[in-house]
Each structure stands twice: as C-alpha cells, then as structure tokens.
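A protein chain is absent from this complex, but the other protein chains hold their places.
Moving on, here comes chain A:
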Amino acid sequence: MTPSERLDATFAALADPTRRAILARLALGEASVLELAEPFAMSQPAVSKHLKVLERAGLVSRSRAAQRRPCRIEIDPLTEATDWLEEYRKLWEANFSRLDTLLEELKADAASQVSSVQPNDFTTKED
C-alpha cells in the first residue's frame, strides 16, 4: 500500500463505532475473538469481519502461535493518521494566521480612507 492508501484504510477502519470499540478494548491488552465478541453481544463471525478490516488497515495483528490467536493493537497507522490530520491543520493554521495579519491591515486602510475621504465628499457636494 502507498502511504495515501494506508491513510484511506486507517480512516475507513476507524469510521465504524464497533471497530473503534474493539480497538479501545485491545488498547487494554490482547484478546481472542471470543473475548472480543462477548461485551459487544455479537457473533464471532461478525467480530471476525470487523477484525479483518482492522487487520487490512494494519491496526490489529493476530498471533499465529496460540490456538486462540489473540489480537493485538498496532499503533503506527494511528500515529500516521493523526500526523496527517495535524499537518492539514497546521497548514490552515499558518494560512489563516497570515490572513489575520492581512485583515488587520485592510481594516486600518478602510478606517483611514473613511476619515480622509469624508471631508472630500463634503467639498464635492458643495461644488
């Protein structure tokens, strides 16, 4: 996967509340499919389906060693996703802070124009 595709997969995987809950549970420690299915009142196949999405996004890995194949959370793609959003945010922060400065100038210009133009307007009217 390209970095961009990886981001898409991460965001798509995080778009579902059940998958976020599964990740929240795994943040506390490894768990088997059976242990994950229990608190969500879901069938094992339903949980497995969500786990496959999380695995494809690289957010969850599954051990092949034990019979119960415990699931583990992988933090790197999440860091990448927040980094991406943070960059996007920083870019707009920088643009908008320059815009703040520009608007202050425009306001000052507008104010000085009003004070210098008004007397002229009077003389024009009197002409």
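Everything below uses one rule, namely that a residue touches a chain if its C-beta (ideal position, glycine included) is under 8 Å from a C-beta of that chain, and two chains touch if they have at least 3 such contacts; residues count from 1.
Going forward, contacts and distances are computed from a predicted model.
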| item | value |
| --- | --- |
| Protein name, per the UniProt record, of whichever chain is missing from view ("Ger(X)C family spore germination protein", "ATPase", "ABC transporter permease" or "Cytochrome c oxidase subunit 2") | "ATPase" |
| Residue touching the undisplayed chain, where the options are A:41, A:65 or A:102 | A:102 |
| Missing-partner contacts on chain A, residue numbers | 4-5, 8-9, 11-12, 14-16, 20, 23-24, 27-28, 56-57, 73, 75, 78, 81-82, 85, 88-89, 91-104, 106-107, 110 |
